[in-house]
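Remarks on the structure that follows.
Missing here: one protein chain of the complex. Every other protein chain is in place.
We call the chains A, B and C, going by the order they appear; numbering starts again at 1 in every chain.
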Amino acid sequence: MELNLLTLCYLIASVTFILGLKMLSNPLSARKGNLIAAFGMAVAIFATIFLYEDNGEKLHNYAWIFGGLLIGTIAGTLSAKKVKMTAMPEMVSLFNGMGGACAALISAAEFYHIYQLHKNSPEIPFAELATVGHYITIVAGAIIGTISYTGSIIAWGKLNGRVKDYSFKGQHIVNMIVLVLVIIASVWAYQSTIGTIFLPFILIGLFAFIYGVLFVMPIGGADMPVVISLLNSFTGVAAACGGFLYDNKAMLTGGILVGAAGTLLTMLMCKAMNRSLTNVLIGSFGGGNKNDAATGATKAQGNYKEISLADAAMVMAYAKKVLIVPGYGLAVAQAQHICHELEKILEEKGVEVKYAIHPVAGRMPGHMNVLLAEADVSYEKLLEMEDANEEFKTTDVVLILGANDVVNPAAKNDAASPIYGMPILEVEQAKTVIVNKRSMKPGYAGIENDLFFQPKTSMLFGDAKKVLQNLCAEIKTV
Amino acid sequence: MELNLLTLCYLIASVTFILGLKMLSNPLSARKGNLIAAFGMAVAIFATIFLYEDNGEKLHNYAWIFGGLLIGTIAGTLSAKKVKMTAMPEMVSLFNGMGGACAALISAAEFYHIYQLHKNSPEIPFAELATVGHYITIVAGAIIGTISYTGSIIAWGKLNGRVKDYSFKGQHIVNMIVLVLVIIASVWAYQSTIGTIFLPFILIGLFAFIYGVLFVMPIGGADMPVVISLLNSFTGVAAACGGFLYDNKAMLTGGILVGAAGTLLTMLMCKAMNRSLTNVLIGSFGGGNKNDAATGATKAQGNYKEISLADAAMVMAYAKKVLIVPGYGLAVAQAQHICHELEKILEEKGVEVKYAIHPVAGRMPGHMNVLLAEADVSYEKLLEMEDANEEFKTTDVVLILGANDVVNPAAKNDAASPIYGMPILEVEQAKTVIVNKRSMKPGYAGIENDLFFQPKTSMLFGDAKKVLQNLCAEIKTV
Amino acid sequence: MDNILSFISSNQQIIYIVILMIFVGIEVIGRVPSVLHTPLMSGANAIHGVVIIGAIIVMGKAETGNYFALALGFLAVILGTLNVVGGFVVTDRMLEMFKKKPQPPKGA
Partner (left out) sequence: MDNILSFISSNQQIIYIVILMIFVGIEVIGRVPSVLHTPLMSGANAIHGVVIIGAIIVMGKAETGNYFALALGFLAVILGTLNVVGGFVVTDRMLEMFKKKPQPPKGA
């Protein structure tokens, strides 16, 4: 009876996971979808605690279980609530790492369990105690979970600047070797006896640990969101291994669901930047390629012209409609609040102000939405790319704040450009374009931007925050 | 070994069904998708014939099996190849009915099988021979299959004009009663003994048969594509019952897949016409409502003006660009070939001619594409709705041939109109509009059309085929 | 209630398969343009012709002397084959008409 109820609870959980994920992929229902999945998760957790039976025996150690749940809940809630909006991907990466570690620990515990049962007869070959299938689920959970754990921690470190990009020649070969070592250790462990199995098992974990580090290390910090999404789907697969291990449908379906959806999501993310996954992983333009691109940039583009603060203030104060294009530079300079300030000052002067949001502006999808929401910019003012591209036609001044690739016309005109095909904000349709950045250096993709050299465009050099502050002051005096 | 191979074959079949259906929903891959599903079906069929075992015993009666397959294949291929393009939905309906009948026969055979095994002890209650679950799968297969069969046959008859719409007051109540009778007979059969079960079982089939007829009878002939799609998903469910019966995963997954996809497709079809499924089934505007709408139409709309053949010919011959809007009337008049003729004559005169295709013009989705393709009109000339609505802006003459609802501006302007919200071809953007139909009578939705009374519009009355013939002759003389 | 729970529990996997299949069926169709509604309906119609497997099993299991069972099975096989073969052929014919998808420059 109770076991049957447990089955039903797991069924409900699986369905809520699917529904939740489906709703998460639509802006209108996303939040509700998240809550639905969370509800299903709660059902699955409490059903497991109270209804699970193993050979007719209930679970024990309730104090430990609830203790762990309590600690995890408090720590999880606090850190999730405290984190700054722009540090979200780091946080997700960290939580993902926890999940991976959890999966790895489960495998370790299961392994230890088998060991405990037979430790008095150390000469039994391990292969006699577990079928190949059983062993593969244990070991795959351990390996994938560990890789996901260390990879996520490195990704987290890169995002908050503690870990620097690091790559060396032949890195890919070293990575392959470590991966082969993981497999060798796995085979070795399976052929060991109970008495001698500890060493190979620890080696499996160790090599997987190293592989996770090496895998993420060379990838450009700016590509971390993609890597996190990939590691996310790894953890899904590790969870599914746990599902096989305990013949638990909720774990199995939840894990596979995230594994599949996460893989596709990773690919979609790459596509939104018009890159391939291999390109991201091998890092051809976050890293190595930069030099080539820079040489390409030296073909002199003619001259650019600068604009003084006073002139910029004047032009904007007397415009009818100003569109602001925020980019990565705005995020780095933490200039979202002063940007909102500028918007208000201009509106007081009767200028219509809106924001043109490119989906991959910044370093994570939706970065700009989150950033501007944090500064209390009204959602009605944010135009999505398609709408913005219509709106530019009737715009007097476009103010570009630390954006570069997302307004690069090469994506439309130059089939040889690495970003060719990426949809961009077509700012040239407006009457005047003012670009704020610190120098003429290229952005994320490492390529030159023709836009800066067009007659319509004038440059306003400086850190985004400082420039905006001065601009605000200046406009007030107009 | 062979049984394991059979399982694999079924797995392959299930996957091909999913992939096939997925590819079918994209214009570029649709044809390949159909072939992939067909391949999977062939695998499943031959695997069943050669590998299936029941209690270690292979199938026999190979001669009968191959005989049936051969007859079915020849008859199926011939009729599918011979049928006229515009009679496709009828054909689909007929094939769907065959599938339903097949499912019903399987149930009957299974039932007969149980009867045969125990006919020597007529006093055994049937309930002792089959669990509720087993019985439900048998009986549900029989009922749903039968309904699908008779319903499809009636739909087929309506589409080719052999069966007329027929409804009487209180029809819905009668339908409900028949459905209840089906259920009563089912319960009765389960509680009968082997000796007395034949009567209730035959009654089940009889009532289901009647229900199928009554269900489709009152629905307007023009709504048959929607009904066929619905019956299609019924047959899917009936096939899934067979899957439960024989614990056969290919039948189960294939059936459920079609059941789910068919239901959604039915709803999508309704949505494309901006109607609800209940509205279609209760027939509120294919049928009864017509009178109300007609009264609404009497509010005189001002006057319409007619145009003579000679004038129409003149206007078109001297136009730079002509867009033809084909509709149901063109299909009825079988005027597609002469329409293509007109197109060629105009092009010889240097006029640019294209077609504006509304997705639900005619009586089945894609009707116009199929129709014009049959007359060898080049695919490049067919504009989809969105593109056509752009193109109208630069068009001199729009020639509307037997279309009405799909160019009715009420769908955009009049929130009270039953077609409000349906996307339409916005022909008013062109310079001149010429409408060919036989009278001022309304079209499918039974509502008046403002377009006909606009100053831009002139009417060219007559049967589409005749009018086009005369028009061609006239233009040649210009 | 108890009955239902134990039914769910003992048919757990089948229930999962059915539910997942429903999701797949719905999702797979979600994005179909309306021009393809008719061929899609026709293709789905051919797929449920998989019921032919049941017909073959019925036919193949019928005892050689039992003419009623043989006749039932034979009829079922013919009808099922009609559904499958006719369905796929008719769909293919329809799709032939759609093959040269025009790619007009967007908005032109």
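To be clear about the criterion, a contact is a pair of C-beta atoms (placed from the backbone, for glycine too) under 8 Å apart; a residue touches a chain by one contact, two chains touch by 3 or more.
Not measured: the values here are computed from a predicted model.
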Item to check | Of B:Leu8, B:Leu28, B:Val132 or B:Val187, the one touching the omitted chain in the full complex | outcome: B:Leu8
Checklist entry - Per the definition of touch given earlier, which of A:Asn4, A:Asn96, A:Thr146 or A:Asn436 contacts the omitted chain? => result A:Asn96
Next on the checklist: From the list A:Ile228, A:Leu399, A:Leu451 or A:Leu468, pick the residue that touches the absent chain.
Outcome noted: A:Ile228
Next on the checklist: List every residue of chain A that touches the chain not included in the displayed model.
Outcome noted: 13, 17-18, 20-22, 24-28, 30-31, 33-35, 37-38, 41, 44-45, 48-49, 52, 54, 58-62, 64-65, 67-69, 71-73, 75-77, 79-81, 83, 85, 88-89, 91-92, 94-96, 98-99, 101-103, 105-106, 108-110, 112-113, 116, 133, 225, 228-229, 232-233, 235-236, 238-240, 242-246, 248-262, 264-265, 268-269, 272, 357, 359-360, 364-367, 369-370, 373-374, 379-380, 382-384, 387, 390-391
Next on the checklist: For review purposes, identify every residue of chain B that touches the missing chain, sorted by number.
Outcome noted: 1, 3-5, 7-8, 11, 14-15, 18, 22, 249, 253
Checklist entry - At which residues does chain C meet the chain that is not included here? => result 13-14, 16-17, 20-21, 23-24, 27-28, 30-31
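By definition in this document, only the chains that are shown with their structure count from here on.
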Checklist entry - In this assembly, which chains make contact with chain B and also with chain C? => result none
Checklist entry - Roughly how many whole angstrom separate the Cα centroids of chain B and chain C? => result 16
Checklist entry - In whole angstrom, how far does the Cα centroid of chain A sit from the Cα centroid of chain B? => result 45
Item to check | Junction residues of chain C, two or more chains touched | outcome: 23
Checklist outcome for this item: Two or more other chains are touched by the chain B residues none
